[in-house]
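Structure record follows, encoded as structure tokens.
As you look at this complex, bear in mind that one protein chain is not there, while each of the others sits in place.
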Amino acid sequence: MALLEVDDLSVTFARRGQRAVRAVDGVSFSVDAGEVVGLVGESGCGKSVTSLAIMGLLPKQPGLRVGGKAVFDGSDLLQLDDRSRRDIRGRDIAMIFQDPLSSLNPVIPIGLQVTEVLTRHRGMRGDAAAKEAAQLLDRVGIPDPKRRLKEYPHQLSGGMRQRALIAMAVACQPRLLIADEPTTALDVTIQAQILELLKDLVRDSGTALVMITHDLGVVAGMCDSINVLYGGRVVETARRRPLFREPRHPYTVGLLGSVPRLDAGRGERLNPIPGSVRDLLPWPDGCAFAPRCTRRVDACVGEPPQLVLAHDGRSYRCVNPAPVPGLRPTEEIRETVPGEAEPGTVPAQAVPGDAPAVPGLGPAPSEEETP
Amino acid sequence: MIRFIVRRLLQLIPTLFGLSLLLFIWLRRLPGGPETAILGERGTPEMRAAIRQNLGLDEPILIQYGRFVRRLIRLDLGTSISTKREVTTEFLQRFPGTVELTITAMVIAIGIGIPLGYLAARRRGRLLDHLSVGGSLIGICIPVFFLAYILKAIFSENLGWFPSSGRQDPTIGATRITNFFVLDGLMTREWDAAADALWHLVLPGLALASIPLAIIVRITRASVLEVLNEDFVRTAEAKGLTENVVRRRHVLRNAMLPVATSIGLLTGGLLSGAVLTETVFAFSGIGAFLADSISQRDYPVLMGFIMIIAVVYVLVNLIVDLSYSLIDPRVRVR
């Protein structure tokens, strides 16, 4: 049995007098113990909302509806009361956020922000907690941890802040770690360091990791299996190698095609996906990606495409998937995929994150605001 | 920290000199000098001139000012023309009443305003929120002296719960040490005197608190709403901290930053409101005395009082700035 089994998760925001927005629309995926799973997609595809819904961290507001199941270790997280949810958060499931500066409390020292987790979940206080906190900072590669404990977030560099956040997340050796775009706000060289750190931590402790990103370089370097999201649904699920070698869903193909490659000739153009995340078709009317799809056929519109389970355990949601002998020779793709996130090969963002935001959240689709 | 305080105090000096010079020139341009106040319309020109000469008002204004400054450096503010007593003495006798009143009002405003603003933000859109937002709007719009009258009419004249005037029941015969009546009562262990003085402070304190209370409720509410949406609150929630810890350590502390700033600014307004409230409740603070001094053209009193009030105002704001740097480590005092 998987550690986390997300089944048909849906999140709807309804605002008075406006059309309800379905940010997550029947997402299903599973995470095994010790596994690294990627949730990939452009800004606004619902990946952040998915993680916040699992954690029970969506801002409480009228009109918010969360449906489906998220079974962690036998209990459905979505059905838990507030008390038990707080017991699990930070102890069994921890989370790392995108912007380390705004995610740290500016007015209390780093030390307290680390020890408060230890106090809450491991009952540690005083010197014992301070000592453990220093060890945690040391473990995530913060030099001179004793001094750093007394410092405030604004005194740390961006990379250090993210390391501090990671220290807080791994303080109780959680079984599942959710990292929501943990490197997006950082410089490229720092990105690589943070990814290495995360990789080491999960390998050493056997923690499962859900990696939320729009960055295929991150995915290629870390994930065992990958779920590609579009318009609030999982459109393709595969292990890492098959996905990069033979992407089946045209959206995955498009994402891979818009990654700049070192070996491409100077004259060769990138292949961006035309249009933006806003140009989506509501799923009940057909494939949400159809308006932007290069492989669109008549069958794409009318009813939502079925999830196809392929012979090798992969699945995709497309009526006209890319043929197996890929758009390019498979050998070439394997070589150009950035490996261990070396500087210079980390791909640029697929699409700039300009989608309007649901209040208090990361970007989410909001067709209601498109004029 | 020390350097910051010293620098701020040094900055105060040119401000005070500028203020005193402006005041000096301005006050002496007021039509009708103290001689008119003393003699009325009857005095002969000779008598007037004699009084002016006696008070040193016949000399050029800059020389008068120079004398004032020389005395000021020795912390001597001169003698009141109308009461013939030292300005400092007059001040020390009256100012404690105003300070007691102002502190009472601030305690009420902060003690009710911050919790109420916080609750309103947490229950956004519910009844309590609407009530406190509506109430604070009315609190801002109601003239202080009118509110004072209403409170006095209802709670003292009709219900008889509170005394209607004064600072303390004179029949108690309390001992005076500092002229802070509550403090005196506590120091001399005359508990009934302290309680009576406190009792006299309730109604004027409430009236005076109306505007700062309304403003603090609104600022706290807005600030809490903003902080609740911050990423670090989400981080705190993600750590599984109890609601209590999230609330106190992460939400309230950050939400207090704008509130702290506003408290410093509100103090100036409070001193003005105190003048009105003191008048309604016949509360012997600086208010009525200042108003009298203006009509009497009592220059030394006016100069002295306004200068001291300016210093107090600047000091209060200095304290607020310092406390600000205690709450917010990003604000470095240099």
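Each chain carries a letter (A and B) given by its place in the written order, and its residues are counted from 1.
In the analysis below, contacts are C-beta pairs under 8 Å (C-beta built on N, C-alpha and C of every residue); 3 or more make two chains touch, one makes a residue touch a chain.
We adopt the following convention: contacts and distances are computed from a predicted model.
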Record-based protein name (UniProt) of the chain missing from this complex, from "Multicomponent Na+:H+ antiporter subunit G", "ABC transporter permease", "Formylmethanofuran dehydrogenase subunit C" or "Transglutaminase-like enzyme, putative cysteine protease": "ABC transporter permease"
Omitted-chain contact residue, chosen from B:Phe145, B:Trp199 or B:Tyr324: B:Phe145
Candidate in contact with the missing chain, chosen from B:Thr15, B:Asn54, B:Thr89 or B:Thr175: B:Thr15
Positions on subunit B where the hidden chain makes contact: 14-15, 18-19, 22, 26-27, 29-31, 137-138, 140-146, 149, 153, 226, 268-269, 271-273, 275-276, 279, 290-291, 294-295, 302, 306, 309-310, 313-314
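Heads up, the rule we're going with is that only the chains that are shown with their structure count from here on.
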Computed distance of Cα centres, subunit B from subunit A, in Å: 54
Subunit B-facing residues of subunit A, complex: 55, 57, 59, 62, 82, 85-91, 94-95, 97, 99, 102-109, 112, 116-117, 120-121, 152, 154, 165, 168, 359-360
Sites on subunit B touched by subunit A in the complex: 125, 228-232, 234-243, 245, 249-250, 253-254, 257, 327-330
